[in-house]
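Notes for the one structure printed next.
Taken from a larger complex, these chains appear in their original positions, while the remainder are omitted.
By written order: A, B, C and D. Residues from 1 in each chain.
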Amino acid sequence: MATWDWQVFCKNTLDGEVIPRCFGSGGDITYLDWMISAWGWTLSVALLALLVALLVGSLVGILRTLPDKRLVFLGNAWTEIFRNVPLLVQVFLWYHVIPSLFTSLRSVPSFVLVVFALGFFTSARIAEQVKAGIQSLPRGQSYAGLAMGLTLGQTYRHVLLPMAFRIVIPPLTSESMNIIKNSSVAFAVSIAELTMFAMQAQEETSRGVEVYLAVTALYFISAFAINRIMLVVEERLRVPGMAGGK
Amino acid sequence: EDTLKKVKDSGAITLGVRESSGVLSYTLGGAKYVGYHVAICEKAVEDIEKAVGRKLKVNYQPVTSQNRIPLVQNGTVDLECGSTTNNATRQKDVAFANTTFVEEVRMAVKTSSGIKSIADLQGKTVATTTGTTSVQTLRKNKRAENMEFKEVFGKDHSDSFLLVDSGRADVFVMDGSLLAGLIARSKNPADFKIVGEVLSVEPIAIMMRKDDEALLKLVNATIAGMVKSGEINALYDKWFMQPTPPTGAKVGLPMSDTLKDTLKHPNNKPMEDYAKK
Amino acid sequence: MIDIKNISKWYGSFQVLTDCTTNVKKGEVVVVCGPSGSGKSTLIKTVNALEPFQKGDIVVDGISIADPKTDLPKLRSRVGMVFQHFELFPHLSVTENLTLAQIKVLKRNPDEAKKRGLKMLERVGLIAHKDKFPGQLSGGQQQRVAIARALSMDPIVMLFDEPTSALDPEMVGEVLDVMVQLANEGMTMMCVTHEMGFARKVSHRVIFMDQGKICEDCKKEDFFGDPSARSPRARDFLSKILQH
Amino acid sequence: MLNLDFSFLNWDVVSGFVLKGLVFSVQLTLIAMVGGIVLGTLLALMRLSGKKWLVVPAAFYVNTLRSIPLVMVILWFFLLIPLLIGRPMGAELSAIITFTVFEAAYYSEIMRAGIQSVPKGQVYAGYAVGMTYSQSMQLIVLPQAFRNMLPVLMTQTIILFQDTSLVYAIGAYDLLKGFEVAGKNFNRPVETYLVAAVVYFVICFSLSMLVRRLQKKIAIIR
């Protein structure tokens, strides 16, 4: 690589002139401004999608452990459909194909669309883990809950899920980190997040290495932060007297 | 960097091509790459063979907008025959042969929309493709004309076109040749048309490594020869006016005055110089 | 109190219980024994409807389990159950383990539930451990907490499924002590156990199961009396279990 | 509403555009899977060795790669390997190396969990009959870890297969790219994406069915 040119981030996105303080003012924005806002978009997409994925994934995961065969089938079908088609293809279908079938969907902002697409995709994987977590508990636990007169719902709520979620925190951490990285598909539906910034800024400035390095670092920081947060959560939820770590 | 020597020693030359850059450079499937720019490069390769005195094996390396410059720099690609805009920033990293095509950035709209020029864009939705210079062009025009319109970005050109087709966007701002190609291959070409003023003019040229005078000279000589013999006009006609594979669609984009002028006065001036005119 | 009438149960095509009939009267202590896989756990779980069955009926305190209109959670809340592996809720403290169901099922207010729970904890001699988590207790202590948990629901009958077989030998005693005390106080109990000493000491009747069938169902005195009056299977089992 | 036209999708197009991508995707998946599992197992053993000088580098490797989007890793390898080895490398080869190295980080986490799922008593039993560390790993622990983790390994492989589409970043030509290019050059993106969705679903779903079947066959009887 030739020489570094970190000044590229201080350039005005309109005329390419370097702005002294690196932050634009009065409607002018620099690449740095742009990148920070892109980071914000990445985080918003990822975190909201994570929320969707956790809710839907837990629900589907629970469905797959219930006694009712039809609900299990429903849960299995959901999981298989959403995990066996590449994310990018799913996003395309949500954005271009489904709205032409259901025209009412056309007015849904693409941000919402990608949050759900990414959320549903990840929910399939989370469902898999939640199911495994519930099934890894001894059968006696649900017997014990039921034997005390708790209903099936109460048994899940007070007995099975609290432990199952503790067990699946490590794989959930991976999924949460993945969702940050997978949020890059949002560029396909016109969300100005980090990947789009990277593609566009390197095209405009021809400083690919600097741009990609900065963007990689931001992804890394985000994923790492999630990892740390989840470790804290894991630590907080650790049950005294239970084996640590796993 | 002596590409001619490298090519002579290895007996092979690598052309950078695009999977899908309108009729400038695209694939027919398999390892077949064709297009106006590819044809010019192949002609240049013939001259290189003469210069090094041996037959060369021609490898086609598909490139993308993200990797084409690094690939040329690191020696993977010897001649890039895609659709790369020659601009000042890039000239710091790579060299360009004399301009062989001039893109005029314009708008594609649905015939029924009634949009005729930039002035009609107030309150509309404008599509363009991520990772292209058109995004910047659009940003500048928006500022200059002091207008309010919404921008959406397609992942690639066919996505952006689909945005217009499906009604999510009103216009698609992009290189004229690409727009013409997309319209020609669409299900109902009559539904779309290219309108409006030229938003920016971009010289497109063959790209190669910097500081390789011998190769640059040779390629420029090839181009000059083709202009002189009229071969370049025939090529242009073949790709832009006649039916093209695989669909047999006709792009139907006559040679612009700027291109005619540029071919008459060969140069490799960057895009910035065109804007000043 | 418990009336088991011609219960049969299949897992797929495999029959685990064949036409089992027996009963437990109020205040009676019945011990169920038999070789591994003979269906003891399955039988005892059918009593509070933890395992569904395909044929027959069980009537607990006048309520039929097979009747689809029966409110099973309510019925279960009146039947205490203790499991081989304790099945305390590991994420809840001892006190929370004792109060959860009282609050959620019996709708007792938390203070009342806590009072009742701690009283039971005291009874099993573990009041000092009320704020610990199950993982911080020994097996014997966990099982005693599990018994206290069941008792705090004021059950009309207690079911035990091999309550001591997952324990270290030196801890078996402390759990059996609690059970003996319960029996002496007149609690109705149905216990699956291999502790023949316990059966001898406190039970009124012994049921011997083999291959899903109830082979023997007789007074303790008869069961431990003349071996020649027992079925060959029961004799064989008893000799194995008492051998060393 | 949806005006679909699949007529362009004849055998020539499929064989010209799609097949080539499919072959590369499968090739890339298989090589990266085998290489990734081997390398990942080594990394897992390093992390479990308890020796600091092995644990730290292995943990650093795994955590770093797991925190960066694959597409960035692909780009970096593509840009940096030529600088390291001093000559350019083709996109395909670069993709294969990148995927192997990258997937190793993920497979290593799976194998680590797998190794930890084998009871410690098994290792003791191996030692007790006179096996060395490497013998007990090879003969006792790894075969069990591998079988226990087979479903997760295969799920990761299905993800890997889907992720091969990210090689677009360096211009390599995979299955999804095959569909995309066909879609672009015939300007039929909707149709090609629909077909792509179906094709991916069929491949991945049959793969997971196959794994379930296989699993029943080689699962350890407990």
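Descriptive notes on the structure:
Just so we're on the same page, a contact is a pair of C-beta atoms (placed from the backbone, for glycine too) under 8 Å apart; a residue touches a chain by one contact, two chains touch by 3 or more.
All values derive from a computational prediction rather than experimental measurement.
Only one copy of each distinct protein chain is drawn here, although the full complex in this structure file has the stoichiometry A x1, B x1, C x2, D x1.
Here is the rule we use: only the chains that are shown with their structure count from here on.
Under the contact definition, subunit A and subunit B share the contacting chains D. Relative to the centroid of every protein C-alpha atom shown, the closest chain centre, again from C-alpha atoms, is found for A.
Rounded to whole angstrom, the centroid-to-centroid distance between subunit B and subunit C, based on C-alpha atoms, equals 81 Å.
Taking each chain's centre as the mean of its C-alpha atoms, subunit A lies 47 Å from subunit C.
With each centre defined as the average position of its C-alpha atoms, the distance from subunit C to subunit D rounds to 50 Å. Under the contact definition stated at the top, not a single residue of subunit C touches 2 or more other chains. For subunit D, the set of residues touching two or more other chains reads 75, 79, 83, 189-190. In summary, the structure contains touching chain pairs A-B, A-C, A-D, B-D. Here subunit B touches subunit A in the complex through residues 65-66, 69-70, 89-90, 92-93, 130-133, 135-136, 139-140, 143, 151-155, 159, 162, 166-168, going by the rule given at the top.
Those residues of subunit A whose C-beta lies close enough to touch subunit C in the complex are 138, 140-141, 143-151, 154, 158-159, 162-163, 166, 239-242. Of all residues in subunit D, only 1-2, 63-64, 66-72, 75-76, 79, 83, 109, 113, 116, 155, 158, 162-163, 165, 176, 189-190, 193-194, 196-197, 200-201, 204-205, 208 touch subunit A in the complex they form.
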